[in-house]
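Yeah, one chain of the complex is gone here, protein chain that is, but the others are all in their spots.
Let's look at chain A:
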Amino acid sequence: MSDGASATGDLRDTSLDGPTLNVRLSRVWGTPRGLLGALTTVDHKIIGRRYIVTAFLFLFLGGITALVMRLQLAQPESGLVGPDTYNQLFTMHGSTMMFLFGVPIGEAMAVYLVPLMVGTRNIAFPRLNAFSYWVYLSGGLFLWISFLLNIGPDVGWFAYVPLSGPEYSPGKRADVWAQMITFTELSGLAVAIEIIVTVLKQRAPGMTLDRVPLFVWALFVNSFIIIFALPAVMIASTFLILDRLVGTHLFNPAEGGDALLYQHLFWFFGHPEVYIIFLPGTAFVSAIIPTFARREIFGYLALVLSLIATGFLSFGLWVHHMFVTGLPQLGAAFFTASSMLIAIPNGLQIFCWIATLWDGRPVWRTPLLFVAGFFFIFVAGGLSGIMLASVPIDTQVHDTYFVVAHFHYVLIGGNVFPLLGAIYYWFPKFTGRLLSERLGRWNFWLAFIGFNVAFFPMHISGLMGMPRRVYTYGPEMGWGDLQLLSTAGALLLFASFVLFVWNVAASLRRGDVAGPNPWNAGTLEWATASPPPPHNFNRIPLVTHREPLWAERGGLPVVTGLSVSHRELMVSSVAEAEPQLRETSPAPSIWPLVAAIAVGATFIGSIFTPYAVLWGALPVAAALTGWFWPKAMPEDEE
């Protein structure tokens, strides 16, 4: 690789240096200006940024639906919204948070950061990456535009049959839900494949498996969970559409179908989904802690094994969502045991993180504050989770506000708090400017207090017998005061997000300039400029240590030999990351967008007529033909 100029005459980075190299590479890897450039880009940083911004947009929309629900429940017999609207609101809230925010946000951060952290120039399959974003965006817009047109779903984010079936949900509402699943799961699967291939085959030389950053490990394991879990829900939603649209009876007990089959399919996805949301949270925590503890992570191997164990165990718990469906009791007890077992790898991770902080010299900046908030909230949610694993307890609190409290503790604690910390942490890398530390502290305390005031009382509401998904309740039930308190907390939590947006908007213009490594962190994304140039690194770093920037204070060693006249990156071996090949990386293309439009039109058409699948196949085939039309690759010419 590093044997100097090649015999074929193309220009390699070996013969250039400094600013000249940077300019050449930026020109080769850059995205053209203007609308066409924006629509054709395959740069993982531009697409990752869009992914992150879009996921946050959906987080806000989901938050607003939550706020309206909280205002409705603030007092008994409130008439702010009726049952019809309320049922749509909680369906939109759950669907948006799970499918349009929860899954995509982890992948969005991965799309931006994983290629930088493993030291490569772009993600694997960059055009697929562009395609996945457009599909995700169309799915999200499809759901929300339907809602605004008053044909949005109203059957819950889980859409249980027979309620969502043809007999009890006439109209298109349930179809909109089912087809939104297809959109978002398609994009989720595409990104998962990109991440896996990037991690396995594009790591910088020397980044053996035991030097891979924990952030990357977490998102790598996460991608496998996605690949095995998402097909189950796509089957469930596709069967649902078949029942509704072409008159199959897969879930109709009157014709030999089975309503419970749907729940098994849904939760076989639905439980791993919780870990799909949580593992990116662990990724953020594992990246933030060493930087601010000023010490390497404690128990690297234990943490990696915990991630993998969580990945496997997450597929063995789904029945604990179905303890009251009348399944065989001994079978249910097996899932009690497996649900308690998963607390072990997760507890182990917490201990490793605490040990790292304990032994380090923690610097309490905003990202670390959010991590501390995560510890507190997530552990509380984990404890109520162990309670829920027991069948006798679950039969009482299942589908009550106790469960609502539990999963907001694990999901907001396990994902949103680390995510906010992560945004404070990587914002300088994304934009070149630091977020305001002062506003950050306000942001954290408002969020932490608001969250606990909103959700802690829900445990008690649930134990007092308040069921979920009720649009109102009688004053004689005695839940009014606690519900009012929850609403006050929700307002505080929302205010913290408004402050967050304010901080982002203000810091984009006036924030302190960050420089490449404002936190003195150790991983590779900090080895390049903030924001990084289109090609990420002038030269591919050579990795000798788990925290390369701490090990090589005098500057990273690099490898050379990649072309500077076309997009070329290095392919390395799976375990040892030994350089194997130089591989051309695709240039910008409009075809991913065209294909996404064709696929989206087919999906939307197919909720109206099955023939849309037939006719839609033609534009999809045409777009894919354009996309994959054989082109002469530079390496073919050699």
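Just so we're on the same page, a contact is a pair of C-beta atoms (placed from the backbone, for glycine too) under 8 Å apart; a residue touches a chain by one contact, two chains touch by 3 or more; residues count from 1.
In this section, contacts and distances are computed from a predicted model.
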{"item": "Complex member absent from the view - protein name from UniProt, among \"Nickel transport system permease protein\", \"Cytochrome aa3 subunit 2\", \"Nitrite reductase (NAD(P)H), large subunit\" or \"Amino acid ABC transporter membrane protein (PAAT family)\"", "value": "\"Cytochrome aa3 subunit 2\""}
{"item": "Of A:R70, A:H93, A:H398 or A:H459, the residue in touch with the unshown chain", "value": "A:H398"}
{"item": "Touch criterion as defined above, residue of A:L57, A:V197 or A:M340 at the omitted chain", "value": "A:M340"}
{"item": "Identified contact with the non-displayed chain, of A:L242, A:A259 or A:A495", "value": "A:A259"}
{"item": "Chain A residues touching the omitted chain (full complex)", "value": "82-84, 87, 155-156, 160, 162-163, 167-168, 253-254, 258-260, 324-326, 329-330, 332-333, 336-337, 340-341, 344, 389-396, 398-400, 465, 467-473"}
